[in-house]
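What you see is part of a larger complex, with each chain still in position.
A, B and C are the chain letters, set down in written order, and residue numbers restart from 1 in every chain.
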Amino acid sequence: MPVFNNIQALNYALMQEMEKDPSIVVFGEDVGYEGGVFRATVDLQAKFGVERCFDTPISESGIVGMAVGMAINGLKPVVELQFCGFTYPAFNQIISHVSRMRNRSRGRYTLPMVIRFPFGGGIRALEHHSESPEALFAHIPGLKVVAPSTPYDTKGLLLAALRDPDPVIFMEPKRIYRAFKQEVPEDDYVIEIGKANIVKEGEDLTIVTWGAMVRDTLKAVEKANEKGIHPEVIDLRTIAPMDRETIIKSVKKTGRILIVQEAVKSFSVASEIIALVNEKAFLHLEAPPARVTAPDIIVPLPRGEQFYMPHPDMIYEKINEVVNFLT
Amino acid sequence: MLVDQYNPFEGKMLQILDPDGNVIEEKLLPEIPEDELVRLFKIMLFTRVVDRKALMYQRQGRMLTYAPNEGQEACQIGSAYALEQRDWMAPAFRELGAWLTRGVDLKTLYLYWYGNEMGSKVSEDIRILPVSIPISSQLLHAVGLGYAAKVRGLDEVSIAYFGDGGTSEGDFHEAMNLAGVYKTPTIFLCQNNQWSISVPKHFQTASETFAQKAYAYGFKGIKVDGNDIFAMYAATKEAVDRARAGEGPTLIEAYTYRLGAHTTSDDPTRYRDDAEVEAWREKDPVKRFRIYLEKRGLWNQEMEKAFVAEKEEEVEKVFSDIEQNGGTVFDDIFMYQYAEMTPILREQYAEWKAFFQERGML
Amino acid sequence: PSSAEGRKNSFTEKEIPQKVLATPVARKMAYDLGLDIRTIKGTGPGGRIMKEDIRRAGESNEKKPAAVAVQ
């Protein structure tokens, strides 16, 4: 079985699926000849030609808007927006059209398409390169929002996204693009969109997290294990639609929940998860649902980034706090 | 080629039929069979009937917001007539003439302005995207449609309709630029009706013409008398032919006028002079086409009276049907968010449905 | 309260304790009274432990102060 890091798994999945499905076209800034600034689309142009993998002008609204028309006329566009912060110029096309075409036309026009971009901080990059905007997308009806955390999941979720009849926002945790490798089956497999993954079972506390924070969380959990605390760790995998069942079931078992995210705290995905457990498992709650997040500030430039990124010790401390509440 | 003969930088505008119905450029007059000429004129008249009726229904509180078409019939019908069935159209919201020319049924059109999404569901054989409210956002869709046709080897062109105000948006620029780079078979049809709600065109841009903007993108633009159906057809046909031949996009500025209000929420007397409107009434696209046909003996007053009466009745039937059955079906607002309802949507659907059912509101 | 400390130690065994249904206010009330909410029988909907249940348990506890430590 090949052993891949996240970016390789991504490239591999694209390669495999483009071979199978001639309607897939891949494009974006530096995506064609160069193969993407993170090399996610490397070799695709050489292999499938310039019409199926190509460079675009610096034109995010254009890229996404053009994809809308392409999807309607029989193609399956996979667009890359170069960084999380450069999704904003495309917001109007995403919110006003990508998410709405099916509903607006009552099913006459549909948009099988994928919008990929790297998100999150920790790579000591320039401004606008370290954002975690998942809450903005998740709030929009008509979108699906996915964030894989491992090479295995990356391939499985990307294939699912490519085969989804609806648009999928595919957020790639760039900090772990090359952080570790994993066996990735050559075979075809998909990971269902909308299903979370229980990464580690436990009974003392439920932790929900996604993207690059999964690894940091697991490290903190290991430390907690040594103290006899056994959290259950859920990798959300899909942010919207959320796997509410898995979260609720776990919270009913543990009575306690902690959400770990890299995004700022307020009006965030973590907030929704807390609202959810209140709605569905209120009487099981033995401690206030808690969040470990960034503070509500603009992501600092790299020399201040360490104060922004949730520190593993914060996770560890919060685990203890939640587990020891009122006991 | 017309695009070369009528260079916008030289202040030229293509006109074939003058406001008095005289052919002033005989050699440019498109060859259109007589029955087709009559058919086109009937579409034009029908457009006006449908338009005025819609306005009336709206004033009676029976229709919701409506965006009047009067004055822009020639530029829409002439251009749409240059398309084949397989070609794609990405409209803004004021394209009644083009919609009717391409065969969208009246019920669908009215349903939209009645406030029901079913009005955006054109039938499978008609290639028109839904109304696009966010100004100029649809231009990019046209480019994408064209790109797809091109790489899939399909002989299809795409056309985007938009207004003078639409040229100010970033999406206009990005669409024009992308179409230029990929040489997509796309026609950008700018209906310069002189106004964007209350804002006159010289507040939209300092450019002398809209047509010349094409030159910023490596392709050509042409300014056309938008109230002249022959000029509009000729210019669009040339652009369509060039697009089919792989020669890429064209920008057409249809120089026209919105004779009515921006929408039924708007009162144009607040911002423009009656004199201006009257001057443009003289250039009415229907009037000049009618005179031309009458001179050729293809049309007369009686024909018009009979046709309009027949169509008015037809329109009334359609609208009363809508008033009976045009409400939004509750299920529909949940059904089309995704191919399949997500679990949370299923839950909400049940909850909301129960709520409204209990109250007999469904 | 010291009674809470005592309770915490009473569950060092691996066995997962039975989950109970109660609102946060009710849990707080039990905690403040030094009661282990898991030992209280709920009389509310679906076995929910009501404030009233806790009050009653607290009263009976006052009568038998030795029973603070669970089991």
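We adopt the following convention: a contact is a pair of C-beta atoms (placed from the backbone, for glycine too) under 8 Å apart; a residue touches a chain by one contact, two chains touch by 3 or more.
These numbers come from a predicted model, not from an experiment.
Whole-complex chain count, expressed with the shown labels: A x2, B x2, C x1.
The criterion applied here is as follows: only the chains that are shown with their structure count from here on.
Computed centre separation for the pair subunit A/subunit B is 40 angstrom, with centres defined by C-alpha atoms. In this assembly, the C-alpha centroid of subunit B lies 72 Å from the C-alpha centroid of subunit C. Across the assembly, subunit A contributes no residue in contact with two or more other chains. Residues of subunit C that touch subunit A in their complex: 4, 7-8, 11, 16, 19, 21-24, 27-28, 31, 48. On the side of subunit A, the complex with subunit B involves touching residues 25, 51-52, 56-57, 59, 61-62, 64-75, 77, 89, 92-93, 96-97, 101-110, 141-142, 144, 164-166, 194, 241-242, 244-245. Across the complex, subunit B meets subunit A through its residues 88, 90, 117-118, 120-122, 124, 129-130, 132-134, 137, 139-149, 151-152, 154, 156, 158, 170-171, 174-175, 177-178, 181, 332, 335-339, 342-345.
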